[in-house]
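One protein chain omitted, others in place.
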């Protein structure tokens, strides 16, 4: 294989459609006779449902149907558990999954109670007012600490408590480590992550064709194949009767992977009932409560160190808010637990978490998926330890990095993919060195910062390391097919939400088949084009599907060469595959175009030799044995106005290693976007709930996504340590940008305001000017 | 997030608009820029049954100078038109500081000064400017007209002195007096957001460069714009110094009673308001020297 395109910043194939307004997004699907759906959602967080009367709504002109839970009959079933908990001995796990419409009880503000189908969305919303709901309010479980008191109300009546799960994992002997330690640093940390808030909300269109007995579903999902299989089973249809299409999706970042949302379950059923196409587009107000969140954890963590700063052990006990249901298993808290170990040698680790049910929207992974929480805790512990031991912040990190000869490095505990947490490859010190160099760490501390301080300016530096488990299994597949016109069609089962798969996969194919990436058409997210697959999550699209595409195109390449060698009656070694044709080396005039070979591979007459598959095509699957571990370092210099606490990021540096790179331009874009979301998480975005479980800032005017003025220019660099776990050597990168930003911000702000000299520590995220004011005032006086 | 049904009427004249409002009262709303009203209708927080579109009333969309030293701005003047009117910005420099803080260009292309003041969001910049500048608001109804001072116009949270049949037709601002400097500053979470706290200050010196008067109004820290002129009184009659400015800031912190919101605690708002008062007076004062 040549590498003309692999590794090059090839411009994206998908851009033209998007730039001219021609790409098909979910709300662009228009079908004759289509009806529109609106959901009546609970206005209270916790209540018993006494009675719903929809009779007035049914009579409103323009309303076609109104359904409540009873109307679903046997179709009403709690969602299957989507992700099993890893088999960790001694764990408790109490699965409680969401229901299609609330029946006896509502468990969060926004939970759907009834569904209205009307001639337009305007009319459907009108009819929501006509529905009378009688509820008996219960006290809301909002605070995860109070939720565990025996006096607390219970989110699920049949459970004896609000414990959703309890998991203990350990390696080494922390007690012994602590006994040998020079110092032990122990603190309480609070880390809240927010909502993904893609600019496009969710949506579903379902179209039941009664004559053809075919169901077509357009869905903003990250996992179309699972949705097809699940809905087919629920609807009593064969999988071949259901086609799920994830069209262009306007950003996902995790919550669009959550499956069998009540709306996803409702729409196909309604379409079958009414025999008409139906559409539901989530509005922004709904999005704040109807799409899953990621939220908070409280960690009581301690670190034991030797006098030279070497980590002897870490102990952590944390609470995790899982929301009203835990359909997505333990993915988020397990990620927190595992990612806390970071790039460091931590001989002893003792970690226990309790996942807690609350009367708040469901928690599922959002970019980073719990990794932020773990990274924040370990990085802050190291900062505090460095200070106590009087070691430089960067130096204490360097001393603890896993050395390059220790890979694969087994961290022993179980990761979200059920495999032991093992780092496949890495070379951490150069990444740290590059980052320190790029930000000018020593120069800043020795020369620049003193000058700023003389001028009365509060400028500080922060630096944080992370690892990210990426590219987990189970598998993805791809079908690569050369067409008679010479263009190559590629289908995979994953969905895409802007990650540039149309281009990076095309680059892989182009190199294997000696064609231009623009001659490769990629289809993702259409279950009729590719039958199997898992989905786009956990930074796995490029790794897992990318390798499947590579194997399939390599197989096609072998076929093409075989066919051509038969045609020319020469050895395969004498053939060259380039510019869309196979030619004989040294005789450029003698060639066959790929398109022609494709035709020959499908002969009209004669026999296909036994053992030969017809068609110039191949379908291959790839399943990595375990996840590939990417790593990186972020560093920032920030300035704080000491009186208003407004923040300005003066510099932001990212150095990362995600193995071999398919398209550096696309990769950089992923990092930029991740950092921007990390900044939102660290300093802007906070879900403000009151003690009744009402979200007080459910609008984009009050839930603050960073703007172009809030995200600084980012300086990127990388190193390459290929993954041995896949032939392409790639590791995922989708989440790396977002993970360590909170840790960097807390450290840099502390430094800028010289808070440590005042014994003030920033042990929580998100921060804000107001919060900084409160923290500095409380403890300063 | 679609509006509830309503009847839409494009007003053909001021009298037409006023007659419709007299007829429908509180059930009807004027539609000016729509940049506050339509979001509220999309959330179904506002459900007028009649919408009287006043965008065709070009007579309300002008600027003139009724008397020397005064600028009269029609209620339908859009922010962007004001932003692009260099002469207006020189006469009323507080607007030059404040307008860029209002939302974003796309919203400023539609939003109107009359809609803004009638909406009376206490966190908005322009009500504070009106109070600081002691603007006069001219109000009309089918039955007649009246003029009220800005300080009497803002009655409470999102509430004005306008009766259900009345419309704000224009606002008269004094132009910046000689030996005066003005400054508006605010702290908001992001560019274009409503202010956590904002301060409009106008400082005027006498011939000896002693402070002759200070006008001071704040936004974001109360249910209405807050006239903090009283806190600045000790400064009048003497030279403007760092200490005298600090004393005003301290006075303002005592005067205001912010309530806090999801973005800021009340204490932070109070603290920042004081700091902004310091900075705004200092800048206003510096601008006089620079101009001189």
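Side notes on the structure shown:
Letters A and B mark the chains as written, and numbering starts fresh at 1 in each.
Everything below uses one rule, namely that contacts are C-beta pairs under 8 Å (C-beta built on N, C-alpha and C of every residue); 3 or more make two chains touch, one makes a residue touch a chain.
Here, contacts and distances are computed from a predicted model.
Per UniProt, the protein behind the absent chain is "(2Fe-2S)-binding protein"; the candidates were "Sarcosine oxidase subunit delta", "(2Fe-2S)-binding protein", "NADPH-dependent 2,4-dienoyl-CoA reductase/sulfur reductase-like enzyme" or "Trehalose/maltose ABC transporter permease".
Of the listed positions B:4, B:46 or B:148, the one in contact with the omitted chain in the full complex is B:4. Remark: the omitted chain is touched by one listed residue; of B:110, B:138, B:209 or B:287 this is B:110. Among A:77, A:180, A:442 or A:699, only A:699 touches the chain left out of the display.
Subunit B residues in contact with the hidden partner, per the touch definition given at the top, are 1-8, 10, 31, 34-35, 38-39, 41-43, 51, 53, 55, 80, 103-107, 109-110, 190-192. Take subunit A: the residues that touch the chain left off the picture are 11-12, 14-23, 25, 27-28, 30, 122, 196-201, 248-251, 253, 283-284, 497-500, 665-666, 668-669, 671-677, 699-701, 705, 707-709, 711, 713-714, 737.
As a convention for this text, only the chains that are shown with their structure count from here on.
Here subunit B touches subunit A in the complex through residues 1-5, 43-44, 187, 189-194, 196, 262-265, 267-268, 271-272, 275-276, going by the rule given at the top. On the side of subunit A, the complex with subunit B involves touching residues 121-122, 125-126, 283-285, 643-646, 684, 686, 688, 696-697, 699, 701-702, 704, 706-707, 709-710, 768-770, 773-774, 777.
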